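All protein chains but one are shown at their positions in the complex.
Let's turn to chain A:
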Amino acid sequence: MAALDTNTGGDSSQMKVSDEVAITIKGMNKWYGQFHVLRDIDLTVQRGERIVICGPSGSGKSTLIRCINALEEHQEGSIVVDGVPLSSDLKNIDKIRSEVGMCFQHFNLFPHLTILENCTLAPIWVRKTPKKEAEETAMYFLEKVKIPDQANKYPGQLSGGQQQRVAIARSLCMRPRIMLFDEPTSALDPEMIKEVLDTMIQLAEEGMTMLCVTHEMGFARQVANRVIFMDAGQIVEQNEPESFFLNPQNERTKLFLSQILGH
């Protein structure tokens, strides 16, 4: 794990969190067949809040954030994103998805389109933005993630770190109000992890509401307002990063932290 030094980056307390609610999850349950993956999840996310979700594999953390933009269906409970309740109505789901950006572990760029086309596709077809304007926006965000010179290449020609940064830019082009990250650095070489984390930190500093499933504890310490620990489909512990890392309460959290930090 590339642990980032806590003293170098921006202090998380400087980034302000508004009182406005971005996401409310109440009593959510999810099953895969008979298997109970998510159990009684209650979670409220304020606008501008940055939450890191960690936990052992199979604990349901990816499933949780995938439920927020309906990539997975939940069977019980309610999810309200940006004031829009998540229901099985397709129009509703598409609306929420266009407001919520998502980055995947394996980037999932569209390999048959150039970097620029990857970034302009959704704005043009979903938001009906004129092509020229969409391209300008795309270039703005590509510059932000520091790869404007790759705009006309294809994803297959880029390194993993570059691809993940393009994936972030692609999501940002939709001007989302919430960003979800599903283990964005797990498929990357250590050298490339930093460039992606830097981009995410920059995003956090601009006040984006973020939910990150990640094992980058340095990132969690530096950026998160809140760290959530999940195990066996439940939220086991959540706290401010400082207290979470220094003073974990639950036995399972202690065990997890000792395993992940203890070498």
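Criterion: a contact is a pair of C-beta atoms (placed from the backbone, for glycine too) under 8 Å apart; a residue touches a chain by one contact, two chains touch by 3 or more; residues count from 1.
Heads up, the rule we're going with is that contacts and distances are computed from a predicted model.
Remark: of the listed names "Aldehyde dehydrogenase", "General L-amino acid transport system permease protein", "Sarcosine oxidase subunit alpha" or "Ring-1,2-phenylacetyl-CoA epoxidase subunit PaaA", the one matching the undisplayed chain in UniProt is "General L-amino acid transport system permease protein".
Only one of A:M174, A:M192 or A:M230 touches the chain withheld from this view, namely A:M174. The chain not shown here is touched by just one of A:R39, A:K95 or A:K144, and that residue is A:K95. Within the full complex, the residue among A:T44, A:Q75 or A:Q157 touching the omitted chain is A:Q157. Among A:N108, A:Q202 or A:Q238, only A:N108 touches the chain left out of the display.
Seen from chain A, the chain kept out of the figure touches residues 69-71, 90, 94-95, 97-102, 104, 106, 108-112, 121-122, 125-126, 154-157, 170-171, 174.
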